[in-house]
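Shown here: the complex without one of its protein chains, the others still in place.
Per-chain residue numbering starts at 1, and chain names A and B are given in the order in which the chains are listed.
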Amino acid sequence: MSSHQISVTINGEEHTREVEARLLLVHFIREELDLTGTHIGCDTTSCGACTVLLNGVPAKSCTVFAVAADGAEVTTVEGLGNGGLHPVQQGFTEKHGLQCGFCTPGMMMTSKALLEENPDPSEEEIRWGISGNLCRCTGYVNIVRAVQRASELMKENSDG
Amino acid sequence: MAECRGLGHSVQRKEDARFIRGQGRYIDDIKLPGMLYLDIARSPYAHAKITKIHEDTAMAVDGVAAVITGKTLEGFKLAWMPTLMSDQQMVLPVDTVKYQAQEVAAIVATSRYAAADGAAALEVDYDPLPVVVDPHEALKPGATKVRDDKESNHIFHWEHGDADGTEAALAGCDTVVEQKMHLPRIHVASIETCGCVASWNPVEGHLTLYLTTQAPHAIRTVVALVTAHLGLAEHKIRVISPDIGGGFGGKVPVYPGYVLATAASVVTGKPVKWIEDRSENLQADSFARDYHITARLGSKDGKVTALKLDTVADHGYSDAAANPSKFPAGLYHIATGSYDLENAHVSVDGVYTNKPPGGIAYRCSFRVTEAVHAIERMVDLLARENGEDPADFRLRNFIKPEQFPYQSALGWEYDSGDYGAALEKAMDMIGYQDLRAEQAEKRARGELMGIGISSFTEIVGAGPSKTFDILGIKMFDSAEIRIHPTGKAIARFGTKSQGQGHETTYAQIIAEELGIPPEDIQVEEGDTDTAPYGLGTYASRSTPTAGAAASIASRKIREKGRKIAAHLLEADEADLVWEQGKFYVKGSPDRAKTIQDIAFAAYTNHPQGLEAGLEAISYYDPPNLTFPFGSYICCVDIDRGTGQVKIRRFVAVDDCGVRINPMIVDGQIHGGLTMGIAPALLEEISYDADGNITGGNLMEYLVPTAMETPHWELGETVTPSPHHPIGAKGVGESATVGAPPAVVNAVVDALWHLGVRHMEIPMTPARVWDVLNEHGAAATR
Partner (left out) sequence: MIPPSFDYHAPDNLEEASRLLLANPEAKLLAGGHSLIPMMRFRLAEPAALVDLRKIPGLSGIREEGGSLCIGAMTRESELEKSDLVQSRYPLLADTTRVIADPVVRNLATVGGNVAHADPGNDHPAAMLAYRASFVACGPSGERTIAASDFFTGPFSTCLEAGEILTEIRIPASGAGSGGAYQKFERKVGDYAVAAVAVQLQLDGGQVAGAGVALTNVGLTAIQAGAAEAALVGSDGGDAALDAAAEAAAAAADPGDDHRGSADYKRAVVRVLTHRAAASALARAREAS
């Protein structure tokens, strides 16, 4: 019933809106801000299609109230590349880590955070790290390769 | 000239550019001015009379604009709609609900949230009725009748093959194995659910329907037929299938929500969006499988000779399968599989129960998975009954390469195959003999390890149209290619990608045929106003049909190009030689015109007497289906304490003929394998005796994560299809079809020495433990 003025910084840009308390962050992002790259695939917090970075950590934005993100920094897939392509995006396309593309934004956000924490993950660590994100198309093998490729690219970038 | 990268190149996908940037345009991304939102109130009962719907309870909610009930629709003769199998299905019930989660009323509101509040607030009075859940019970005399408009719960009896001959052959066998098996209800659970935006323009009498559909053109025709009495005509209907977040068969049917959104748009004069929740998707959308099979397979002197399958098919309250019209059990009669056997008979009895309607595919070509499961389980049993290793037994009984084209006992003509080569390759890759040795050692130590094989034959690519149609519409498919003056092209198709990468592979086919690089070719699908008519993408039919159409249309363009080149080169047409991307004069390769030169001339300098322009269209009617095949070997370890089955290795050797884009083919196989092991080990939608669903959300419906999915090991053989223009077969579903029996065979293999002969799926830890416990093999540590 209560409504609140909130300010959320999304992909570096601050947005101030009046929202109903129950508005889910994913709907705030998709419908208030028209950033439709963040998807919705379930109603039980199971699929991870809605994953965004909330203050730098992957979070399922379908299970966060927008009011509770007041003052937060959010990164969505639209903010991933910053103009160009992020190594994770590059890795996903080079290694065919996506098919229908629906899980992909969430999968990439999780992968980005994973690589920042662990720049050189093993296959097992990648599988573990993305286990909160479901993909129905790829069978994960190529997602693993995509993350490995992104890891290489990130290393190349930091060396060069 | 740029390298054209046609067939056989792992070209990076064109569609990725938008997907990796979050710029895909999926159904829920579509937002039209003034748009309203629709939510659906659903039945808590599996069978009940609706005594009253208190519409005022929903109307009282802020923002609710309309409540639509079955009574509302009845006024427009829209309360029922036809299914693809010529049965009928309720859009909304007028008086009785037939399954839990059935649509009861639609609430239209100014926001998604208000619509949900309205659906939650709606009060409905029900009188519960007796429920029948088990199809065998439903067939008994005196069973609760599911459908008021039918005589009984028996929907159809279908059979194929020689019943008497098969019985006689079985009687003459020295070894016969018999096994009952159930392939339970499962759900495709594409990560994007279904939805639509209906936009009715009352002034123009025009309907635009954005829809998560794998078959936009067929849907347009169905909508036109269903609404003709309301004055809506096909030229006033535009169906647009935007980017689709996975289909797998679940986005072939027409769901009540689509009709409701359309009706709501007509009633309100505003665009209306309906997006289904995941739970609704799992609970109410068309399911797959639910076949109860009794199988018998016999051999004489070690040679497989006769197969009999008797089947009870649970269709829920309506036969809403998505099979070609003449095939109520789809292509189930591919059941003789990869084996040379002379006698076969299959029968299927369709049954109504108080469950959601369906019988669609789960990444599978019309009931092929059921058939493959049956034959691959039975061959394994029969091999062992004959005292032979299942690999050797298969190798001996396969249809031999020289027997192709092969006439199967159930009437198919297999186009090409080399089954032995695929199995031998898989055995090599996994180290079959070493694994058998390891298994023997482990068994001696009391550890459970199993090796399972599945050597499947798929059947994909429907037509040909002489036998295949959907609601009378022939199952051809189409390609329309236009070459622009600068040598770039646009190509449009009657199919619709849901992740298969059509924008890339179709461009590669055209590239191969015309020498125009794939990046110069814009591929479009899914808009019925612009694309040529086609039956859509499912049953792995895109490459066999529309892919072939791309080849044929390209070749038509090439032939016109020859005339233009002859004109430009002042040479005789007959003296021109085509080499990818150009025509040159025989003997003088320097005297050449590229396809780009030719395209430019087609608009600027075309020969007199020839029409300007350079374009062609092909409606391709395949002469036969294609028969991809493969051999899979799965190695499992079983935890005797918990019953957990762990797939240690899984080798998949696939033969899908010529590979257009190997990277995409491998990706399709990875995905298919994952959707193959899922029903074998994890997924099931089941019902209790009252018809209450279990597994109706993603916490309970166990879609595998990266942790449950093994690291797939792929191999390939290439046996081109002799009748496809580029020798390709379909591949999107082979793995889903082939994988489950490999896993079951592996688990049964691990337990064989205990006396276990069969496992039902999903082989959950609880189920496996029960079997271990029964055989005194469960461990306590």
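The rule we apply is simple: a residue touches a chain if its C-beta (ideal position, glycine included) is under 8 Å from a C-beta of that chain, and two chains touch if they have at least 3 such contacts.
Source: prediction; values computed, not measured.
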Hidden partner chain, touching residue among B:S241, B:S279 or B:T719: B:S279
Contact partner of the left-out chain, one of B:A60, B:A168, B:L610 or B:A766: B:A766
Per the touch definition above, residue among B:A17, B:M699 or B:V718 touching the missing chain: B:M699
Per the touch definition above, residue among A:I29, A:V64 or A:I143 touching the missing chain: A:V64
Where the unshown chain meets chain B, residue by residue: 112-113, 116-117, 120, 277, 279, 641-644, 682, 686, 694-695, 699-700, 702, 704-705, 707-708, 764-766, 769-770, 773, 778-781
Absent-chain interface as seen on chain A, which is shown: 1-2, 4, 20-22, 24, 43-46, 48, 51, 54, 57-60, 63-65, 67-68, 70, 110, 128-133
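Keep in mind that, in the parts below, only the chains that are shown with their structure count from here on.
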Cα-centroid distance, chain A relative to chain B, in whole angstrom: 29
Contact set on chain A toward chain B in their complex: 20, 22-23, 27, 30-31, 34-44, 46-47, 49, 76-78, 80-81, 85, 89, 92-94, 96, 98-105, 108, 123, 126-128, 130-144
Complex contacts: residues of chain B adjacent to chain A: 12-13, 15-26, 28-29, 31, 112-113, 188-193, 243-246, 248, 277-279, 498-501, 663-664, 666-675, 697-699, 703, 705-707, 709, 711-712
